[in-house]
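Starting off with a structure, shown below.
Note that one protein chain is taken out, while the other chains of the complex remain in position.
All chains are identified by letter, namely A and B, in their written order; residue positions are counted from 1 within each chain.
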Amino acid sequence: MYKYIWLVPLLPLAGAAVNGFFGRRFRFSEQLIGGIAIGSVALAFLISAAAVISYGFGSHDGWPNPYLTSKDGFSFNWIPGGAVAINQGAEARQSIEAVKKANEKLALMSPEEREKATAVSVLTAGETPQTVLLNIEWSYQLDPLSSIFMLIVTGVGLCIFIFATGYMHGDAGFYRFFAYMGLFMFAMLVLVMGSNFLMMFVGWEGVGLCSYLLIGYYFDRQEAANASRKAFITNRVGDFGFALAIFGIIATFGSAQYTDVVNQAKEYPIELLGNWGILSWIALGLFIGACGKSAQLPLHVWLPDAMAGPTPVSALIHAATMVTAGLYMVTRTNVIFQHSQTMMLVVALVGAATAIFAATIGITQNDIKKVLAYSTVSQLGFMFMACGVGAFVIGIFHVMTHAFFKALMFLGAGSVIHGMHHEQDMRRMGGLKKYMPYTYWTFFAGWLAICGIIPFSGFWSKDEILWKAADSSHIPFGWLVWLVGTIAATCTAFYMTRLMAMTFWGKERFLEHQAGGEADEAHASEFDKGLGQHDALKPSAGDRPRHQVGEHVGLVDEHSSHHGGRVVHRPHESPKAMWLPLVVLAILATIGGFVGVGPAFRFITGSEHPGGKLNIVTWLSPVVWNPVTREFGEGESGGHEATAPATESHTAAPEHPTATGPYGDVGFVLTRAVEGATHSPLLTEWLFIILSLVVAGIGMGLGWLFYVKDTRLPDIWAARLRPLYNASYHKYWVDEFYGWAITRRTMDLARAVYAFDSRIVDGIVNGLAKLSQLSSRIVGGFDMYFIDGLVNTIAAFIARLMSPLLRAAQTGFTQNYALVMVLGLMIAVAIFFAADFVKP
Amino acid sequence: MTLSGSEAVIFWIFALAAIFAGLFTVMARNAVHSALFLISSLLSVAALFVLLGAEFIAGVQILVYVGGVMVLFLFVIMLVNVSAEEDGREEIFNKPRQVGASLIFCLLLVGGLLYGVSRGAPVLQSRIPKPENAEIQQTEANDQLAKSGTGTSRITADTQQIGGTLYRYASLPFEIASVLLLVAIIGSVMLARTLRQERSVDDLAPEVVEEEIGRDPELASVEVIGSE
Partner (left out) sequence: MLHTLSSIFLFLFQETTSGRVSFIDAAKHPDLSKFLVIGALLFIIGVAGVLTRRNIIVIFMSIELILNAANLNFIAFSRFLQESGNPNALAGQVFTVFVIVVAAAEAAIGLGIVIALYRNKETIWIDEIDLLKW
C-alpha cells in the first residue's frame, strides 16, 4: 500500500489547480470549492494513513528501513547523472572508505595480528580520486520521520480545511484561498516526503511562497502586504544559509539523497567543541535555514506580523506545519548536527534564548493572535532546545503535540474572533464562556496541554525535553538550558492563563468598550491609513468577508441609527463546520501524548518506551544517529542507558560507567548531580517531573491571580516594572533595531548608489554628450564659416572673373558672329597651307 | 584656256568693272545705289561667264539673279528703306573696332586665297599653252565649233551640254532644288505676313493677340476666317 504515497502530494495539488484555475471562471459555489479542497486533503490523509500503517505494521512492512518510491519506479529523473560531476570531497570520501575497510579488516583479525598490523595507508599511491556523477531524482521517501510529518500535515490540515470552509464563508476569494492552501499542502508534503535535499528545498521555497500568498491574502491591506513581504524576505535570509549547506552537502558527499548522505556522514569523525570542520559548516548553514523557517532568534520577526493573514492560515502554516519544517530538516540531518558539538550547543542556546524571549513578550500582548504567535515562537524554541541537547525524537514529539494544541488554539481564537464580529483585542472580550461553549471547552483542553499538565499531550513532550536538557551529554551547559526552559514554561503557563482569563472568564468587557483601535485581520484598510474606525462599511478592491453595509466590526455599535444609540450584538457560537474540527483537535491534544510516555513511568508501563512501534521514540529511533554506537537506531533511550555499557561498540576504547562519551567531558550535568544526591534514577526523574508541574502550576496560579482574582494587579505590576513592561510590550524593539540597522542602511546604500549613478555615471555620460555637442558645434562652425567661405569666395571670384569675359561673347550683334565665322575660315585656310610654312 | 587678243581686253574691262562695282556696292551710302552697283557687278560677272564659254550660265545669271533676285531686293529696299539714310545722318558702317577687325581678317583671308592661287599658278602654267601659242590654240578650238546660221560666228554647245548633264546626271539634285524653291515660296509668304493677316487666319496665340491689341487696337476688329 505504501507504494502509493506519490499520490499524497499530488491530490492537494490537483485540488488546488482545479480550484485556482476554474473556481472563479466557472463560478464554483463555496460548497464545491470546499468539497474539492477537503476531499483532496481527506483522500491524501487516508492514503498516507494507510501507507504508514502498512509501512509500520503491515505484513510486508518496511520499517525501519526507509522506503523510496524509486524502488517501485515512481520516480522522475530530475537532474540526470552526468549533468554535473562532483570531484570535490572525493579524497575525503575515499579516505573514509579506506579507513572503514581497514577497520573491518582489523576487526576480523585476532588480537595478536591486530597489534602487528601497521598503520593503515589512506590512499595507495597512484590512485586518483574518483569523481562522482551527481544524480538527482524526484522520488518520495517513506520512513519513520516523514511518516509522522505526513500524518500531521494531512491530518491537522484536514481539520483546518474544514474549519476554514466555515471561517472564510462569504469571502469573495474563497476559491483563491483554497487554491493557495492546496498549493501549500503540496509544497509541505514535497518537503517532508522528498527523498533528497533538493526536493526538500523545493518544498521549502514552496511553503515560503504559499506563506507569502496566504499572509497577504487580504492584499489590499497595507499591514498584510507588509507582513507577507517581511515573512518572505526573512525566510529568504534563512534560505541563503540552507542553500549553502546543500551545496556543501553535495560537494562533500557527492549526492543529495538522504540515504546516501547519512550513510556517508556517519563515518566521519565527530568534531568536538573547538574543532570546526566541514560538517560544522554544513550544520551552520542548515541551522540558519531552520532559524529563518522556524522563526528562531534573530529571524523570528516575521511570525507575529504574519497574524495579518486569515486565522486558518495562522493555524496551519504558523503553528502546525510550515514552522516545523525547520525541525524536520534538523532531525533529518541529525547525523551532521551530532557530528558538530559546537553547532549542537548553538542550536540549544538559540532555542533556549528564543523560548524565553518570546515567552516574555507574550505576557504583555493584547491581540489574541499575537499572544498565540509568540507562544508558537517560544514552543519552537523548546523544540530546538530538544534537538540541541541531542533529543531529536523528543523534539519531533513536541512538534506533534504542539501541532495538535496550537492548531486547536488558533482555530479556537478564530472561532472567538468570528463570534466577536472580528474583534481581536482581548481587552474587549471577557466572559465568553457562556456564549461559546464548544470553543471554550476545546480551548480549555489546549490550554491545559500547553501548560504541560498531566495527562495532556503537552506534558509528555515538554517534560521530556526539560529532562533531556538537564541530562545532556552532548553539550555543556545543559543545566542552563534546563533552567531557561523551566522559566519559559512558567511564563508560558502564565500568559496562556492570562489569555483564558481575559477571553473566556471574568467580566464581559465588550458591553462597555467600543470597537475600534486595532483593526482585525480582514478589515479596515481605512484604519491602516488612519482614517477612521475599523468598519466594514466600504467594500474594497480585494476580496472581503461579506458583511452588511454599515455593519460595524466588533460588538458595540455606537453610531447605529436604530435603537437611538448603541447597539450591542451578542457574541455567538460558531457554526458546526468550525467547532467540529476543534473537537477533533481537542481529543488529539488530550490523548495524543500517550505515544510518548516516558521512561519515568516504567514502573507502571513496564518498559522504557511502552507501546512498541507505537511509541514515538521506538518509531523514530532508526532515523536518529547514536554517536556512541556510531549507527542509527536504538541509541536514544533514557538517560541512564547512555552511561551504561549495555551496547556493544566497534571501537576499541572501553567504556566506563561514568566515563566521558563521544563528546568528551561536558562539565556539570544536573541530573547526575541530583542523582548523586538521591542515588535513585527514578526519583531523580520524578523530581524533575514534579518540579515542572509545580512551575506550571505557579504560572497558572499567577495568571488566575492577576486576571481573575484581582484585576488591578496587572497595572500595578506593570507600573512597578515599567522598564521591563515597556521592553516586553515593544517586543524588545527588535523590529525597530532591524529597521535602523538593516533596512535604513540598505536604503542609504541604495541612495548612495543611486546618487553615484545619477551624478557620476550619468554625469560622465552627459558630459560626454555635451562634449560631443560642443565639438560638433565647433566643427559645424568651422565648416560653415571657413570652408563655406572658402568655397563661396572661390566661386564668386571665378564668377566675377570669367563671367564678364564669357558674357562679352554674347553681344547679340550678328556681325560679330559673322566675324567669328570668317576667323574660322581664315584658320582653315591657314591650316590648309600650313604645311608650306613649317620648316622641314 | 588662256585668253588672248580682244578677249583679254574684254576680260580686263569686265573684271575691273566687277571688282569696282562690288566695292561700290559695299561702300554706297544709298541702298538703291548699292543694289544698282550689285546689278552691274552681276552683269560684269555674267560677261566673264560668256568669256569662259558658259553662255547658259551667263543667261541664267542675268535672267534669274539680276532679273529676279535683284528686283526683289529693290522691292524690299523700297519697302523698308526710305527716309533716314538718304539724309545721310545715319552711319552706314559699323563701329571702327568691328570694321578694323573685319578688314584685318579680310586682308589675311585674301592673302591666304591669293597665296593659294599663286601656289598653283606654276603648275597651271605648265599645263596650259604658252602665251605665244595661246591665241593660235584658241582659234583652232573655236574653229571646231559649229557655225551659226549666218555663218559669221560659232555656236557653242554649252546649253545642250548643261541640259544633258543636268537631266541625266544631276536629276535628283534638280528635283531637290525644285522642292527647295517650293519651300522658299511658302516660307517667304509665311514670314512676311502681317499681324492682321495672321489674325484673320487664326494663326495667333491668344496671349499674343491680347498683347498686340494693346498696341494696335484695330487688330481686334479683324474677322477671323472660319469662326462665326
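Note that in this section contacts are C-beta pairs under 8 Å (C-beta built on N, C-alpha and C of every residue); 3 or more make two chains touch, one makes a residue touch a chain.
Just so you know, these numbers come straight off a predicted model, no measurement behind them.
Of B:80, B:205 or B:225, it is B:80 that touches the chain left out of the display. Listed here are the chain A residues that touch the chain not shown: 807, 810-815, 818-819, 822, 837. By the touch definition given at the top, chain B reaches the unshown chain through residues 1-4, 8, 11-12, 15, 18-19, 22-23, 25-26, 28, 31, 34-35, 38, 41-42, 45, 48-49, 52-54, 56-57, 60-61, 64-65, 68-70, 72-73, 76-77, 79-81, 85, 90-95, 98-99, 101-103, 105-106, 109-111, 113-115, 117-122, 124-125, 127-128, 130-135, 141, 158, 161-162, 165-166, 169-170, 173, 177, 180-181, 183-185, 187-192, 194-195.
Everything that follows uses one rule, which is that only the chains that are shown with their structure count from here on.
Taking each chain's centre as the mean of its C-alpha atoms, chain A lies 128 Å from chain B. Taken in their complex, chain B has these residues touching chain A: 94, 98, 101-102, 105-106, 108-109, 112-113, 115-116, 119. Residues 813, 815-816, 819, 822-823, 825-826, 829-830, 832-833, 836 of chain A touch chain B in their complex.
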